[in-house]
Structure formats: structure tokens, C-alpha cells
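Complex shown without one protein chain; remaining protein chains in place.
The letters A, B and C name the chains in turn, as written, and every chain counts its residues from 1.
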Amino acid sequence: MVHRLASGGRIDRAQSLRFTWDGRTMTGHPGDTLASALMAAGEEVMGRSFKYHRPRGIMSAGVEESGAIVTVGAGDRRDPNVRATTQELYEGLTATGQNAWPNVRFDAGAVLSLFSRFFAAGFYYKTFMGLPPFEWGKGTGLWMQYEKLIRRSAGMGTASRAPDPDSYEHAHGFCDVLVVGSGPAGLNAALTAAQAGLDVVLVEQDFELGGDYLNQATEAAEQTRAELVAQLSAAGARVMTRTTAFGLYDYSVAGLLERVTDHLPAPDGALPRQRFWTLRAKRTIVATGAIERTVAFGNNDRPGIMTAAAGQTYLNRYGIMPGDRIIMATNNESAYGPAADLARAGAEVTLLDARAEVSDELKALAKANNILVRPGTAPLNALGKPAIDGLETVTADGTGWRPGEVENGDLILISGGWSPVVHLLSHRGLKPVWDAANACFVPPESDDPIHTAGAAAAIWRGEDCEASGRAAGAAAARALGKSAPEEAAPGPGGWATPIRPLYEVKLPGKKLKSFVDPQNDVGTEDVRLAHREGFVSVEHLKRYTTLGMASDQGKMGNIVGLALMAEALGREIPEVGTTTFRPPYTPISIGALSGRNVGSHFRPLRRTPMHDWNLANGGVMTMAGLWHRPWFFPRAKEGKTEAYIRETTTVREAVGLCDVTSLGKIAVQGPDATTFLNRVYTNPFAKLAVGKARYGIMLRDDGIVMDDGTTWRLSESDYFMTTTTAHAAKVMAWLEELLQTRWSDLKVHVASVSDQWAGAAVAGPKSRAVLEACLEDSSVVSNEACPFMAVIETTLKGGIPCRIARISFSGEMAYEAYVPSDYGPALMDLLWAAAKPLGGCLYGLEALGALRIEKGHVTGAELDGRVTIDDAGLGKMASTKKDYIGNVLRKRPELLRGDRPRLVGIFPKDRAQTFNAGTILCKADAVSGMGEGWITAVTHSPALGHWIGLGYIAGGHEAWQGKTAVAADPVRKGNIEVEIVSPHMYDPSGERMHG
Amino acid sequence: MASTQAERTSALAGSYTAGRFGMDGEAGVVFQEMVNLSLGLVAAWPDSFAAVAALAAEAVGAEAAPGPGKTVAGTKGALLRTEPLKFWIVGAAAPELSPEQGASLDLSHSRCHLRVSGPAAAELINRHLPLDLGEASCPVGTVMASAFHHVGVTLWRSEAGFELFLPRGFALSLWEILQDSAAQFGFEVI
Amino acid sequence: MTRFNAWNVFVNGLTGQKGWSRQWRDPEPKDHYDVVIVGAGLHGLATAYYLAKKHGVTKVAVLEKGWLGGGNAGRNTTIVRSNYFMPGNRAFYEHSLELWENLSHELNYNVMFSQRAHVSLLHSPAAVDGAARRYNTMQLTGSDGELWSLDELKRNIPHLNYGPNARFPIIGAAVQRRAGTARHDAVAWGYARGADGHGVDIIQNCEVTGVTREGGQVTGLETTRGTIRAKKVGFAVAGNTSRLWQMADLGNLPIETHKLQAFVSEPLKPLLDQVVVFGVGGAHFYISQSDKGGMVFGGDLDWYKSYAQRGNLPIVQDVAEAATSILPCLGRVRLLRHWSGVMDMSMDGSHFICKTPLDNLYLNAGWNYGGFKASPASGWYFADLIANDRPNPVIANHDLKRFERGIIIDERGAGPDPKLHG
Partner (left out) sequence: MIRIRCPFCGERDHSEFTYGGDGSIVYPALDAPMEDWVKAVFERENPRGRQLETWHHTSGCRAWLLVERDTMTHEIFSVRLAHEGAGRVIEEGT
């Protein structure tokens, strides 16, 4: 009978922790995992298997666990698929079983196991297509009905649908040496490196340092551990427990997951739940140990069957006697230690050893602890349901097996050999090599700055692991130019009598349910079926049977699967190959990977200096890339439409103010600045006078329009370039690329001044009056001093330096005024104080859009990365007198065709009608297919008194004189007839802005 | 800009109050916004670099200009070597340069200057910036540009702590994240 | 070959699954074939299948350097959709979707094509208009496509981030109901089994090491399993196209090889019933749930050219940030595995199915992100091209000459920068 011992182990019996399991309250102690506490409480069934809903109990004591997988927590803090063997117990922990109804002990789903014979590997590829039995029908209709059921029965735990209330964070680290694992090898490696004067980080996934030291019964082991830990901190190493090195990436940069509060009943809200570290270490020491393998035999997935090492761990670390009559089955020496510990603790232990020969040393050890050893014996089939009561065995018969006796017992412990944890090396693309003598894959030689030590290098004896740790630490130190004691590193192995490879035990004609990957219910027969069907490559095997695809990524079962395929193919394991382990080593929360960059901080928010001012003055904001910009400024009960129509009208009739800070601004300086601009823009800049601005268009190398904007000449060698909001960063990087990689002979510097300057557009017939009221010297903006496209540098009242250009996006007389950003609010105060009395308004992006659409000015909606300068109706801006970027490729034949879509204006035929952007323009008699063009932008035009649009249509408006087109918008409001007109729908001659 | 009477409104204006926040105990981090930043950019051509460097050093009242990633504190201000051919001048006016010498710019309003100090300052900054802040690679006087949540920022380790220069438009957003992650250390805003 | 159907599943259940034979043979390469396809990925296998099934060309070999379906066929995020709107792409992907809809029956192999709807989230009026142009074009060309209001979206997917803390508030969605996901490995196996059934030799572990030419003709291929001669040769080796191209001494291609990561979470009970796509603020993210329960998701390329089939942390972070921002409940869901595949990124984000400077060499390449969903049509049109030695009008412009001609098939308008066409 499983029970907690009165003494022993690393738990604190003085304190009790209350927790609930499936609603029942139980107690454990500090130092317990959820698994040890449940075991001590006598729980046997903790999970149900993926496919057949077979009962599953604790199979291990670590990250490889495939049985005791549960849901921890509740509500919006529910964590499905938690391995009970690694979940630290805390006061108030709530855990529930999963993939079962009503619960894991009595699961209705278990009925499925009756039909398991039909659920062989890949059966679902062979049916569910149509109407049974012969899959009649076509299409996906029937499959999707089946799929509903399949999805419901698949999956393991249930995730919460509520937002995760916890916070997470990223952290960056640097060190000389990263040591992964704090067992005998890791502790020694870290200590040696630290004592050599290196900056060492030691990470341990467990909540205690020590690795295998923690599983030992002897005082000596604990003393060694304690001393090493003490010396380590004395040597200044940085030690992180509850931290998993989940991946090793390029340049051996490690990803670490630190579990900060997962073990706390009520963590402080200021602490993140988990922390994701990116650690850059000069060298990495992998001391990750090894994982004990299972063997495939009948019912080897039953509760009451676990690894031999797990038995030892529950006894020595958690003070639990896991069984009274224990049957152990091994094929190697490692099980004798656990057997002896368990026997000493009072268990009756029978040890089946698949090997015919056992060393005298071990015989003596067994004898001394009156352990009955049966050489040449192996497990065939576990008996008893639900609890284990015995084991059918087989005995060696030459190379095969013959039926043996039935052993009685209540616990079966298995050691099928050990698999070094080489995952991190695998992440680096290093292929482990097969070590036949030790029947496992071992780390390969490599030039990477990585060392392996201890059981991770297939070194089995404790003292050898310690030595190999010291050797690895010293090697790392020497590689980094420090001196360290020379010590010969022990090689793999360490067992007196070699392991007898044992992966599956079977007898001819004996039907068994033997599992290779218990979590995914992959059995030995599935592997053989995959072979029969031609899925012989390991990757095919994995994918077809799902072997090793479960949440343990096949830590216990992969090698067994490989061995079975090798047997089927009559090859050796290395010929069949190994499977590549992908990061992460153990599953990690997506929240940790996201850190704080979620919710409102998913992307940083970019605010203009007038942000608060705009809000204070009633602005409604909208997104423009990462910016928030004013959209419209509603008055009284106005909605968006009323507001922008009023704003547009006010600009045309009086004056409006608009925050245009988000435009990109670039200082272009140097003696060759003019030459540079002349190559970058399609239109000439050579003769632009100081104190003048010019609208320019940039093409990409391929001749497609990249961006547009105005550039102001402040002095002979000093320009102020503006770009669109969307392309500011792109244009900046592009100019730098040209100057640094193509034209490094040009003496030009570019610098982003987007954040330096706050800008406002002052537009409308009364714009000059507004500026005059704000300037210290109002004469500088007179029509003479500041004609259309003039640039002046002056000062606003209060001595605010100000840069003004008379340019117009709205088509009205208008100015753009820029001041240093910290004066942005002051600028708006001044302008608004002057504009308000003149019947002016504040306007936002929506009105800005309406104004420019009326004028046929293009923006990102029209310049979508596919149009040429001619398409956009700006061909006259393509200089014929100079060479510039894109000038050659813009002349590719297809781009010069006259029937290409050209920029046009669009009126609804019935002026009372409205339409949408994104609408497809079709011939009136052919409203289908790809269409003749499309609408890019629409608005109600106060000036024209009806809705208008901009868009592109084949041949341009000339080709559509007197023809009717249909604007087709099936996804929204259907189709309307439209007239195609010139894009310059308002004041085409441009008198107003020159006025 | 001396003649200006108008008030400068910083990017963080009104977005915080001085005081003690986050975890109890000794404040691990101290934040101080350094308002009214004076920042100039000085750029040279390869062939004029030495001369311009000297002028820049003179402008801050220092012996010589600093090398890559270094700063010098002069009698009038500090000179930061931020780019291969460019310097930042903090606290002093940039020298006037002829086009043949190079170019200079006023960037005083383009950055928000935040001073981060306290025992956990480096740890906090490493929650966000992927920089090795160890003594060996980042002694006092080092200046580094890096990415803070996708935004390019400049970090200068001064005698007083870490001087963080945040692009003005993003400053408030980054300041919010900084406070979130500073809570675990306990922080003070002055 | 035993048919796949419920009856045989039942019978084999009773008879210990003994009735199932190999799904494809493991033949020794012959020294001559009418057509040799290089690359036993989805495109190569589908091509062989349609060559044999539709065009009666059965003396066909598909050469694979590793194991069939081992490239991007098994590394993608399994999304199938046809919401492309550029001329050529539109008709091509629509045809592909139609082939998908009956593929399980066509191949007698359940590829589990689940038409669970593909939902692209929209965050601004401009984005709605952009989507409208695309989805209008889809409807006008006989496909399905619709816009969902915010309410309709909330009804269908209640647990997206509609909260006040959403950095980019959702205002609606563009939806293709016929789109969805499929079981990627099954598609490769299904085509392999189908092609093999028609006599096609699928030769695995057979790497092409040289291309032998006589003037304007390919005469044969040097492989790790000997010389194989062929009347016609087709390349379908996305990710490694340039290398094979250069083996044939043909110079450079408008292709760069980049890597794309994919991610899967631990298996969960049903959490998401559609494919959801999120793209704003420079982010790009797509997610669906596999029938096994894993959340399958991905995002952008790693941004730098690479042939390495392993990902790096910055994109892992970006993708996770997008995941939790759009589906805040994913914070506690755990990532089980992430991996990466190498893809042909072309100069305009569109593919190549075309003739080449060599008379009897044909090219199938440049799939960017489109490869998985394209595979049925890709095989269909490539087989059609090889069998008839002329491009079908649908792919007439998907050739190598389109750049000098000035044909624009750039769905993203990103220009000639391969990394931007994800």
C-alpha cells in the first residue's frame, strides 16, 4: 500500500499544504510536487489517454511525464496539460483531471477502448470522407460533420476563453558561461568555471538545486550537494532555479523560461508570472542529464507502472513508499541502486534483469538487501485492474524469450536504459550519434561553443559525472582564456556489465496492448502497421502514427519506436535515424514569449505633441500606422459625416487648422544635397530657389511610385523634406541606403527630424489672416513676401521659432507651419485663438480626405505600390531632361500601355446616390470578372453637393467620355451607375490656392 | 532659442506625478525626466571629420572628441559619438559649420530625456534593451543606440545613472511600459 | 491497392490490420523516363498525379533527395484559401480551391479539408475598403467572399480581443467561408499513393547532383542513385530552386530563399473554429486549431535570407505578441514546438509555372507563402504545361519574362524585395 513514510525525504512535514484534486481536499507538504502529494494521498488514476481513454497514473518524476497530466487552477487562471510531476505544490492549489467525463477515475469515454482495434494508426485517413461504408458522395460536407465529433474527442485539457489576467516580461542577459542543469555534473561545471573567474549563469528547471543528488538516500550525497551550492554562490555564480533553458538558437543564444510565481499561492501583483530570458553566453555547458526509458510490454501504460528512477525519487526525495511488493524490471545496472533503497526502506523487491549475467558487486548488493534477482527475465504483461497485482514474465531463450512465471506485486518499476537529454544540441542542428555499447544517442563532436557533461554525455556513475562536470567547466574556462585545472574527462558508460538493449517484449501468438508513446496512445502494432504501409522513414513514422508528437515530444518513447522500426526493417537503429528535437524542450506559455508587448502595448503608440490639445478640443482620434491622429472634431450632436462636411465647408469658406505632425520630415544637408534630390525625385530640383518648396515624387528602382511630398529649400545646402506619414521610416532608410551604398561620393547627410517639428496646416481663404495674427512680424506672410510655394523662417508671438511654407493639399490658400515639438500646443493655442473669431474650425483626417479628393490629390490609397507615375496622372512630373531612380524601369513595355488603369474622378450617375471605396468599376454590360478599374476613395463633396470618388479605370477618363460604368460592390450595398470624370473635380485651374 | 518666452511642453507633461510606487522596501529604480533638453547634431564628411570633431569638442569645452560609442563631458556640455560621422552635443550649442566642413542641426525637441538610476536601474533597462550593461562593456561614459520595443532609443551611462533618450512621439508609450516593469523593483519618480 | 473506406477499416479492425499494403512502392530508378519531376513535395507529387491521371503520361519519376513530403509540405500552417485578386492569381487560386473541395474523394484519401472559414480581421475604414476591393473581385469572379460587421464577428468568435485595451481595435472582418485548413501530410501521402497507383515511380533518398545538357536540351540528371535520362524534366523544389537552376547552368532567378517559422501549441479541446488572420501595425499573424487540438500559427519571415530550417527568437516573440494581443486567452496556452521551412520568395510575391530557356525543362517555383494552398492547381497547371508544352492562359503571365515586360502581379504592392512578400 502506497503511503508517506514517517521520516525521510526533503519535504517539510512540520507544515501542511491544503490542495484540491477533482474537488476533493487533500494535504501535502512544502517540497512536494502535485504528483508526490497525490501519490502520498493514495491516488492512482490521474489522467485518461488521448485516444482510448485508458486510465493513466504517475509514470515518472519529471518533465518526461506522460501519465499524470492535469489541469491546474480555475477560471481565467486555468492551466491545462500541466505535468503533475513538475508542478510544485502550494497552499490552495486546485487541480482537476482532464480528457475524461465525469472524471478520470470513472470515464465514460473508456468505452472507446473497446473499439481500439479499429482505431489503428492513420485510420482516419481512410474513412470519414463520405457516406459509409464506401465513402459515397463528394465535397467536404460529410467530413465536416465527422470533424466536429473528432475535434471534441481530441485535444487534452480545456483552455480558458477569458483573457489571461497575469503579466509576463522579457529580460536580456549576458554571461561567459551558461550551465544548464544543476546535477552532479552541472554544479561541478559551474563551480569550476566560476572559480576560474568567469561570469557564470546556472539554470535549473527544478525548484531545488542538485539534480540526481536529490534522489539519493545517503547523507554524503546531501553534504556534497550543500557544499557545492555554498561554494558556487561564494564564487559569484548567478543561480536561477525554476528556470528552463527551453531552446538554443543561432550563436548559442539561449531562451530561458523563469517561473516567477507559479509556486506561490498569492503572488504580489507587481511580479510577472513568468519571465522569458534571452541569454547570450560565450559558451554553454549542457549538463541536462538523461531520461530513463520504458520498455514496450503488455499494459505497460497502467497506473502503478513507472520508471525505476521515479520509484527511487518518490522514496528518497518525497518520503513516500510507492509500493509494498515491488517488481522491478531492468536491462542495465542503474536499477540496482533504487532497488536497494526501496528494499532498505522495507519494500519486498523482486528484480528482473533481462541480462543473463550480473556483476558480483550487484549480486552482493542485492543479497545484502534481500532482493530477489531473476537474471534473464523480462516483463511481458502487467496484470490487475485497476490496481496492478502482478506481472507475467518471460525468460531468456537464446536470443528470444519463452513464457516465464507470474510475479505478484503492487508496483512495477521499469528501467529500459537511459536517453541522454541532447535536445539543446539538436536545436543547434547537431545530430546525436548512436552509442551501441550504451544503447543510446550521445552528443556529437562539434565546433559550436558547447560542452556536454554528465549523463547528458552518457556518463552513468555519479563520481564520473562530477569529474566530467569539472572537466567541462575547465575546458570552457580555457576556451575563454582563463587557466583552470586539467582533469581527464571520463568517457561514456560506466557499467560493469553492459546493458542488454531491450525495447519490446513479446511472444509469438500472444496478443498484447503494448505502448510506445502512451500520451498519444501509440502502440507497437501501430508502428508495425506504419511499416507495412510504407511509412518507413522516421519522419513518416512520426507523422503517420503521431509517435513522439505529444506534449512530452517522445522523451520516453522515441527510442523504442525507432528500435521497433529498425527491427521491422532489419536494420540498426542509427540506420533508421533519429528525429530532430524542436524547441522548446518543455512547453512554454505564449504569454511569457509575449512579455509586456500585449494589449495596449502590443505596439508602441505614437502621439503628436498636440495629442492632448486635440483631445481637449474635442478631437476624435483614428489610427494612422502607429500614430493617433485627429479624425474629426464633432460639435454638439454631430456624427462623423456631419462633422467632416462642416469642417470641409469651413475650410473652403473660411479657415481650418489641422495637426499634420505625423508627416515624415527629413533634413537633407550638404554641398551635394541638390544633386542628390535631383536623382531621387522624378521632377527637377536643380533650379529650386532658396526659400521655395516643391512637390516631388519618388520612384522605386522598378519604376513604381514609392512616395510623394514637398521639399523645402532652406539654404544653398540645406533642405527640409516631408514624406507621407506611412512611408516616413521607409524613405529615411532608402535615402541612407542610396547615400551609403550607391553614392558614397556625395557629400550629403540625412537626419530624421520628424520628432523635432510639430506641424499644423492652416487652410482656407482666411488662412493668411490667421497667421498674421500669430506672427511677430505679420508682413512676412503677405502675398508678395510669401507667394504660393514660398518658404519662410520666422518667429511666432512669444518668440517661438517657426518654419512656414505656403503649400496646399486642400486646394485653398493654405500654409503648413512647423515649430519645435515642445511648442506644438503653444502653436495650436495661437492659431486657434486667431482662427476661432474668423469662423474657423479644427479639422481632422476625414475632412483632409474630402478636400484632397475634391482636388484629385493622391495619397496611399492611390499610390498602392503598383501604380506608375503616369497611372497616377502625374506623368508631367517625370522629367525628360535628367536621370533619376526608376526612370529606366518605369519604361518597361507593359507599363507604357495606353489602356492601363489611370486615375479618374467618379460621380454617381444619380447624384443622390452614395458609393464606397473598394468598389470595382465594370462596363455597364459586363458586371462580372476582373472589372475595368476600382474606386480608391470616396467622400461627400460639399463643394459639388454630391458624393464623388477617386479611382483607376482602364484608359483613364478620356476613354470613358459619355460612357456609363457600373460601380460594383457586391460585398456591401450592391451596384450603382457612375460617370467617369477628370480627377480634378474642384477648382481645376487652381486659382484658389494661388489667390 | 534664448529669446523664447513661450513654455516648452514636454512629451511626458502631465503624465506622471512624483512619488513612490510599486513594491515596498528600498526603491530599486529612480526616474527623473530631464526637461528642456538641449541637443544638437553635428555631422562631418570623412575628410573633414578630424576638424569637425575638434570643433565639437571645443563647443562642449572638452579636450578632444570621443571615439565610437563614447562620450566626453566638457565644461559646457557633453559630446556623444552616436554615429560613424555624427556627434550629439548635449547641453551646449552646436558649432556653426560651413557646408564643406559638415552640417549641424538642432534636435532639442526630438527626444525625451529620462534619467534612470538606483540599484536596479541596469536590471530594469535589460528588461527591454538587449544591451550588455556590465562594467566591462558599458562603463560610465558609454553611449549606445538600441531598440526598445521596436523603437530606436539612445542610452548614455553617465555619472548620474542611465540617460535614456526616447523619440518624442513614442516617449509616453515607452514611459508607461517602463513603469509597469519597474513596479517589481519599487520605484520613485522625482 | 486496398480502397480506403469505412468497410475496409472495419474489416481490417477484425483481421488485425493485415489487409493494408504499402501506400506507395519503393522502386529502383529506371534509367529512362518520359518525364522526371525533381522534388517529391506537394507540387511535384500533384504534378506527377495529374500527368498520369489526366494526361495519360505514366512513364514518370519523381525524385526526392530525402523523404516525400519532407519539405514545406510538412512544415506549413495548412491554410487553404483563394482570396487573391491580381489577374492570374485570382483564377489560379480559385481553381485550386475547387480542386481542394473534392480532393479527398479524388485521391480516396482523407486530406481533412475543413472549410471552416478564413477570417481576416479589419481595423480601420481604409482596411475595410482595401478588403472590399479584394472580396468584391472575388465575388465578381464567381468565388465567395463577404465582409462581417463587428457584431457578426463577435457572434462567431466571441473571445477575440474586443476590449478597450486593444491596441488596434477590431471593426470587422473579411471572410471567405469556403476557405479553411487541411491535413498537410495527408495531401502529400494522398498524391503519392495516387500517383504510384498510376504507375509513377516515386524515388526517395535520390538527390540530384547534376543536370546534363546538350545545347538547348536537358538530356538527363545525375543523381545519388545514378544517371536518369528523361524526355522532359520539371523542377518543383521550392526553397532550393536557385541551386538546381544553377546546376543547369542557367544563371540567376528572380528568387531569394527565406525561412518562415511555424508554431504549434499543446493539444487543447476546441478553442477556435475558424482560421483567423491579423495584420496591422506591421504585424502579421494567422492561427487555426488542428483536429488534434493544437493551435497552429505563424507570422512573418525571419526577415533575412536563409536556407536554415530553424527559426530565431525575434520572430517567435513577434508572433507570440500578436497571438496574445488578438486572442488574450492564449497567454496561458503553451507552445509545444516551433520549426521553420525555407521558401522561394519571388520578386513580386507571385509564382512561376513556365517554360525555361531549355526546350524540355519546365519550372514550378516562387511560391512565397502560397505553396500549400496552391498545390492542387500547381500540379494541375504544371502537368498541363509539361504535357502540352504550352502555358494555359491562366498562367500565361506567371513566367520569368514578366519582370522585363513590366507585368505587375504584386498582391502586396511591396515591390522587388522578396522578404516583403510574406
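We adopt the following convention: a residue touches a chain if its C-beta (ideal position, glycine included) is under 8 Å from a C-beta of that chain, and two chains touch if they have at least 3 such contacts.
Note that the structure is predicted; figures quoted are calculated from it, not measured.
Chemist: Among A:L889, A:L903 or A:L921, single out the residue that touches the unshown chain.
Modeler: A:L889
Chemist: Out of A:R402, A:K511, A:R635 or A:R742, point to the residue that touches the absent chain in the complete complex.
Modeler: Counting the whole complex, the residue in contact with the absent chain is A:R742.
Chemist: Identify the residue among C:S96, C:N240 or C:Q289 that touches the chain left out of the display.
Modeler: C:N240
Chemist: Which candidate, C:S306, C:S325 or C:S350, sits in contact with the chain we can't see?
Modeler: Of the listed residues, the one touching the omitted chain is C:S306.
Chemist: Identify the residues of subunit A touching the omitted chain, counting contacts across the whole complex.
Modeler: So the residues of subunit A touching the missing chain come out as 249-251, 253, 278, 280, 679, 701-702, 733, 736-737, 739-742, 744, 883-885, 887-889, 891-892.
Chemist: Across the whole complex, list the residues on subunit C that are touched by the chain not included here.
Modeler: Interface residues of subunit C facing the absent chain: 240, 242-243, 246, 251-257, 303-308, 312-314, 347, 403-404, 416-419.
Chemist: When the complex is taken as a whole, what residues of subunit B touch the one chain not shown?
Modeler: Spelled out for subunit B, the touching residues are 45-47, 49-50, 53, 65, 67-69, 82-85, 130-131, 137, 144-147, 151-153.
Everything below uses one rule, namely that only the chains that are shown with their structure count from here on.
Chemist: Averaging each chain's C-alpha atoms to get its centre, pick out the one most distant from subunit B.
Modeler: Between subunit B and every other chain, the largest centroid distance is to C.
Chemist: Determine the centre-to-centre distance between subunit A and subunit C, using the mean Cα coordinates as centres, and give it in whole Å.
Modeler: Taking the mean C-alpha position of each chain, the two centres sit 22 Å apart.
Chemist: CA centre of subunit A versus CA centre of subunit B: separation in Å?
Modeler: 32
Chemist: If you average the Cα atoms of subunit B and of subunit C to get two centres, how far apart are those centres in Å?
Modeler: Distance between chain centres, rounded to whole Å: 48 Å.
Chemist: Which positions in subunit C are in touch with at least two other chains?
Modeler: Only 282 qualify.
Chemist: Could you say which residues in subunit A touch two or more other chains, in rising order?
Modeler: 170, 278, 597, 601, 603, 605, 626 - these are the residues of subunit A that touch more than one other chain.
Chemist: For the complex, which residues does subunit C have touching subunit A?
Modeler: 3-10, 12-14, 16-17, 20-26, 66-67, 70, 74, 87, 90, 101-102, 104-105, 108-110, 112-116, 123-124, 126, 128-133, 135-137, 139-142, 145-147, 158-159, 161, 163, 165-168, 183, 185-186, 189-190, 204, 265-271, 281-283, 289, 291-293, 308, 310, 312-313, 316-317, 320-325, 328-339, 404-408, 410, 412-416
Chemist: Which residues, counting only subunit A, touch subunit C once they are in their complex?
Modeler: Spelled out, the residues of subunit A in touch with subunit C are 50, 76-81, 115, 117-118, 120, 123-130, 132-135, 137-140, 143-144, 147, 150-152, 154-164, 166, 168, 170, 247, 249-250, 253, 255, 276, 278, 427, 429, 525, 529, 532-537, 539-540, 543-544, 546, 550-551, 553, 582-584, 587-591, 593-595, 597-603, 605, 622-623, 625-626, 700-702, 704, 706, 860-861, 864-866, 889, 892-896, 916-920, 922, 927-931, 934, 936-937, 968-972.
Chemist: Please output the residues of subunit B touching subunit A within their complex, sorted ascending.
Modeler: Against subunit A, subunit B makes touches at 1, 3-11, 14, 22-23, 41, 43, 45, 85-86, 99-100, 102-103, 105-111, 126-132, 134, 137, 149-151, 167-170, 172-174, 176-177, 180-181, 183-184, 186.
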